[in-house]
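Only one protein chain is missing; all other protein chains are in place.
The chains carry the letters A, B and C, assigned in the order they are written, with residues numbered from 1 in each.
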Amino acid sequence: MIRVGVVGAGYWGPNLIRNFISCPATELLAVCDLDAERLRKVTSPYPAVQTYGALEEMLQRPDLDAVAIATPAGTHGRLGLAALRAGKHVLMEKPLAASSREAQELVQEAQRRGLVLMTDHTFLFSPAVQRMKALIDSGDLGDLYFIDSVRINLGLFHEDVNVVWDLAPHDLSIAQLLLPRPPLSLSAFGASHAPAASEQEDLAHLSLDYGDGLLATFHLSWLSPVKIRQFIVGGSRKSIVYNDLEPAEKLKIYDRGIVIHNEDQRYRAQISYRLGDVWSPHLEQVEPLQTLVQHFARCIEKGDRPLSDGLFGWRIVCLLEAAQASIKQAGARLVVQRPAEESLPRLAA
Amino acid sequence: MIRVGVVGAGYWGPNLIRNFISCPATELLAVCDLDAERLRKVTSPYPAVQTYGALEEMLQRPDLDAVAIATPAGTHGRLGLAALRAGKHVLMEKPLAASSREAQELVQEAQRRGLVLMTDHTFLFSPAVQRMKALIDSGDLGDLYFIDSVRINLGLFHEDVNVVWDLAPHDLSIAQLLLPRPPLSLSAFGASHAPAASEQEDLAHLSLDYGDGLLATFHLSWLSPVKIRQFIVGGSRKSIVYNDLEPAEKLKIYDRGIVIHNEDQRYRAQISYRLGDVWSPHLEQVEPLQTLVQHFARCIEKGDRPLSDGLFGWRIVCLLEAAQASIKQAGARLVVQRPAEESLPRLAA
Amino acid sequence: MIRVGVVGAGYWGPNLIRNFISCPATELLAVCDLDAERLRKVTSPYPAVQTYGALEEMLQRPDLDAVAIATPAGTHGRLGLAALRAGKHVLMEKPLAASSREAQELVQEAQRRGLVLMTDHTFLFSPAVQRMKALIDSGDLGDLYFIDSVRINLGLFHEDVNVVWDLAPHDLSIAQLLLPRPPLSLSAFGASHAPAASEQEDLAHLSLDYGDGLLATFHLSWLSPVKIRQFIVGGSRKSIVYNDLEPAEKLKIYDRGIVIHNEDQRYRAQISYRLGDVWSPHLEQVEPLQTLVQHFARCIEKGDRPLSDGLFGWRIVCLLEAAQASIKQAGARLVVQRPAEESLPRLAA
Partner (left out) sequence: MIRVGVVGAGYWGPNLIRNFISCPATELLAVCDLDAERLRKVTSPYPAVQTYGALEEMLQRPDLDAVAIATPAGTHGRLGLAALRAGKHVLMEKPLAASSREAQELVQEAQRRGLVLMTDHTFLFSPAVQRMKALIDSGDLGDLYFIDSVRINLGLFHEDVNVVWDLAPHDLSIAQLLLPRPPLSLSAFGASHAPAASEQEDLAHLSLDYGDGLLATFHLSWLSPVKIRQFIVGGSRKSIVYNDLEPAEKLKIYDRGIVIHNEDQRYRAQISYRLGDVWSPHLEQVEPLQTLVQHFARCIEKGDRPLSDGLFGWRIVCLLEAAQASIKQAGARLVVQRPAEESLPRLAA
């Protein structure tokens, strides 16, 4: 049984609290938030859970194995380091940190101390994404041609982050899980429509080039009158359309694609297309965050590496930073810096 | 009554033939095509229409007022010039020409001779686009924030053009009609998945920056497993979603948007969003090409300038060329060259 | 402040509990259920709420003003009478009772004692149904022609009720609210596909004739592979389509209908149709049960008659009984017995 404390009782914290409560492998001991009223409210159904106004105090509890942090991104670096230094395993809300430097510090600190550091990229644990991963790994799609991701809505504006930092971690983490190789370069552009004081982009387009014709594009917006959450993976033999708003048939596999005829063609290939069946696999109705929380507990127990470990989250932060930089340079295409396994400190063993 | 000849009996030619036949202001005299069998087939229902294997011959008919050209883009420059030099008004299938140089020649030749040169951007004459134009011109949308256009499908590959030259003329012409100002810069990237001999891009993304936060993006693909034809115009007060695949409610106007509160805010604006009704205006069921053909006839009769005149089509060709150039430079952002009214030769009057 | 006790902590009870807790006009004092474990579970977040295993005990509390009953329909008569006889106002889950005789007893008991008896037809309090009511009352739809209601799904089978008693109360109550006159006759048929021991129909069709060409049909099923919740009200001038599964545009008003031309026609009218705009009004995002609970409290405070009072619920039970009888008689059309105001006992005043 992993004993857990949650930091931050705002938007995401209550979901963590509820899932740690219902997870058979975890026990929720404590919740920490600066806002006493909010703290009281979210913990009132759980009289056994102790509340803290200061993280330092909570971290002093020796019976606490792990800490889940759901505070604004700007605080992730500081709070995460504090928790790791207190010897606690850490589950960090996405994005892992507000900068790649902070992400690196977190990853290296966890590595040095032999602690589990996991990024809460919840979508990775959804049945739909897990099934996409299995389909792609099976090779059924043939050569991968493109990812086309759209996540747009009339959304809440955030004061502290732009639309890229808010929404892109979802789709970039899905792409990072699914694709067999890292992106080579990235380009992004966006626009802000709020008055000058606020410079946060409210719509943005990212394009990542993975080489050999594999492109991934991400359209993110807080300004769209219609809500779309669609993620297409196009392959030479089959393609997947993942529509997260569809209640019953989230995933459709299209057995269709282009066919290249070039046997007896001297000058150029002839291309036609092939239409086949469409198939929508039944997906279990499980809450992804529950699967994630169980995975976190098991990784701590077994000493396993989480699917979305610190390095995974760090790489996403690098992409976010690159997107930000490209937007500021009017869409300049930037080579993607990607932390390698070797960037982790060697462990004593 | 304008007497017309059609050049090219392939994919689009029969549509022109049918519409000139049914238009009360035009009379179809002749059709020209190199392929005698195809020519016989498309004209068999109309015994009064004369057929020609060579354009030169057809152009010698003094009773012919105008010529509609529906041949591959690579021939537009040559055939259009021949028709204009023979003193015929010209309706040219989109794109106006395969290069901006050819487009310029066509426009200047028509101008010098006082002939009507119209580009067949059919979508401009659809009830949905006409209604969008009226809505935007009325100011109801408030400040324009973005255009988000998606035209993707598992589509026919063309040997002679890539997906940009094939599909983008539709959406770029709609944007050019709707937006009150020209784009400042353009960036595009794409990919080709056919074997090396064919270098035609089969998917592409274009982004045009109109300044002051107004961005237009165009997603074009022959590779998508699902067919989408969606064109969103986002404004500060209202937004329009134009779904061309919707049989009954092609246009929806969303009375929703963001609200910026900054009266007493010292440092940054606070932004919320506002949700209102959705309204789908009834649109007449008319064939856009019939409206276009009547417009062409009326412009010839009255000496008016067509909505999509040569200059309009030339500007589209400049955008296509810039997109092509940007793709070849890995998405470099290019300043858009835009032919001005002044580039037209002064008429003797 | 109305002090309330909830009876039944099964499927619907927790929703009542949550809404009485959050309603500013009510205070939840007690919850009663035979199942001690279930009782403990649903009340654990609310330590101030007292729990009871026997209704009699709970009813003895003099500080309790009202009771909300969410137990199986077969117990409504007995439990409702007990509560009324103890002097408590009653909110009864739909259907009001398992038979019209029991419903009558409840209504008359409440009337005699001057207590509020309200049926929990939650849908009546949804923004969509309220808006439909306003539209119909305004006369905008013209003459009413039909109601076409479909509520089908792969649904949970109930042991104690068939699909009519389970699902039809929703749609019959909406129709009863919306339509200006009562149905004259009713016909129903259905089928059961479970083995002989269980004789509950799992699909059924009801048709109600309101005279003057106004028909209402209700399609109910636990067997449909697809989920549909659609309710159409057709009028001579406009029609409403209410799609309860639509997240954003639940209500659409179609400005279209048939036009009857018969000025100079000697023998028969000529009929054509008219197409106009479609309009989807923005609806507030409120929980209907919260509105209902506030309405219940206000009716008790002011002595008002609830929108869905006992008589309203009794009439629905009469329709359910008639449907049941018609099904057993292979769809025989039955005249609808409808309790009138006069069936209520005269109050002493």
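Basically, a contact is a pair of C-beta atoms (placed from the backbone, for glycine too) under 8 Å apart; a residue touches a chain by one contact, two chains touch by 3 or more.
Source: prediction; values computed, not measured.
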{"item": "Chain not shown, its touching partners among those shown", "value": "A, B, C"}
{"item": "Identified contact with the non-displayed chain, of C:Met1, C:Ala54, C:Leu154 or C:Ala325", "value": "C:Leu154"}
{"item": "Residue among C:Ala73, C:Leu91, C:Leu203 or C:Val336 touching the omitted chain", "value": "C:Leu203"}
{"item": "Residue of C:Thr75, C:Thr217 or C:Gln294 in touch with the missing chain, whole complex considered", "value": "C:Thr217"}
{"item": "Contact with the hidden chain (one of C:Leu34, C:Ala54, C:Ala134 or C:Ala194)", "value": "C:Ala194"}
{"item": "Residues of chain B (touch criterion as defined above) contacting the omitted chain", "value": "44-45, 47, 227, 245, 247-248"}
{"item": "Residue ranges of chain C at the interface with the undisplayed chain", "value": "143, 145-146, 148, 152, 154-157, 159, 185, 187, 189-195, 197-198, 202-203, 205, 207, 209, 213-215, 217, 219, 221-226, 232, 234, 236, 239, 241, 254, 256-258, 260, 262, 265, 267-273, 275, 330-333"}
{"item": "Residues from chain A at the interface with the omitted partner, ascending", "value": "248-249, 255-256, 275-282"}
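Just so it is clear, only the chains that are shown with their structure count from here on.
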{"item": "Chain centre separation in whole Å, for chain C relative to chain B (CA means)", "value": "54"}
{"item": "Mean-CA-position distance for chain B and chain A (Å)", "value": "40"}
{"item": "For chain A paired with chain C, centre-to-centre distance based on mean C-alpha positions, whole Å", "value": "44"}
{"item": "Two or more partner chains touched - positions in chain C", "value": "248"}
